[in-house]
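A protein chain is absent from this complex, but the other protein chains hold their places.
When the chains are written out, they are named A and B in that same order, and each has its own residue count from 1.
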Amino acid sequence: MEKGVSVAVLTVSTRSSAGLREDTSGPAVCALVEQKLGKVVRYAVVTDAVEAIRGELLKACDELKADVVFTLGGTGLAPTDVTPEATASVIERPVPGISETLRAKSLEKTKTAMLSRGIAGVRGTSLVVNMPGSEKAVRESFEIVLPVLEHAVELIHGRVKDCGRSNA
Amino acid sequence: MEKGVSVAVLTVSTRSSAGLREDTSGPAVCALVEQKLGKVVRYAVVTDAVEAIRGELLKACDELKADVVFTLGGTGLAPTDVTPEATASVIERPVPGISETLRAKSLEKTKTAMLSRGIAGVRGTSLVVNMPGSEKAVRESFEIVLPVLEHAVELIHGRVKDCGRSNA
Partner (left out) sequence: MEKGVSVAVLTVSTRSSAGLREDTSGPAVCALVEQKLGKVVRYAVVTDAVEAIRGELLKACDELKADVVFTLGGTGLAPTDVTPEATASVIERPVPGISETLRAKSLEKTKTAMLSRGIAGVRGTSLVVNMPGSEKAVRESFEIVLPVLEHAVELIHGRVKDCGRSNA
């Protein structure tokens, strides 16, 4: 499976959703996916509201059965930042190490990384990963998780028969 | 906003609460707050019991509307250590990166840091942060979170209009 991963990209931003700010993060991740990982099967911009985010996550996981779902934004401390809560309400098995690693790596560059509340987890055969919202941050986050994504997808689909030698 | 953060400091220790041990950690944090961050609006010493801790947290968050609430102690593995459980029962949005960072930084100095069970999160407009109990540990913890606290408070109060360039 080379570059065969199907990906949904979900920008969470009330301002971008209302056309008040151009979403540069979503297109940046879409381009990175097409270049390095696979195929973008869904790109949407949604408002900062649990039900709206949740609806898009369910669509990406259950209808489109995307292998990977990236959310961009809504992970901070502002009252409107509820992406982690929406994500927690749909994932079946948490994968805390992805978010721990995103924060730890980001923390080497900027102390505010410790305020990012992103989570990650599996729903069905989809891996959902919350990323911060800025284009710079999503580019960095993408590169951090990229090396493990194809293996993660293989595992989730039960296509790895024996992980006796894996460290996961 | 310089040094304008309102802070509640809550020492959790049955022994200090009963007057059997002087609480040096609480006064140390209070002094650091006044010197570097803002104003102490509440300092209390409470027993290691979920309801007692919970009551003080609700008072600090809902009545006093403290911007930041530091708890000191009760985060270890002793049967009486229940500060994280009391905290989890009041916070609305977890901020896992703060506790991950406190542990990771502390781990560079002492391996027992991995046993600290502290959590952090937002309730209303208050950021609650569990710290370990020793004076040395609270001093170190304070310095680790200090650089992001004013920004965190601004975000929680919705006073940052556009965090498109933030990494949180």
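Basically, a contact is a pair of C-beta atoms (placed from the backbone, for glycine too) under 8 Å apart; a residue touches a chain by one contact, two chains touch by 3 or more.
The structure presented is a predicted model; accordingly, all values stated were derived computationally and were not measured.
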Using the touch definition up top, pick the residue from A:Cys30, A:Leu64, A:Ala88 or A:Val148 that touches the left-out chain.
A:Val148
Of the residues in chain A, which ones touch the absent chain?
93-98, 100-101, 104, 122, 127, 145, 147-148, 151-152, 155-156, 158, 160, 162-168
Touching the missing chain, which residues of chain B?
15, 21, 75-82, 84-85, 99-100, 103-104, 106-107, 109-117, 119, 132-137
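The rule is simple: only the chains that are shown with their structure count from here on.
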Chain A to chain B, mean C-alpha position gap in Å, rounds to 29
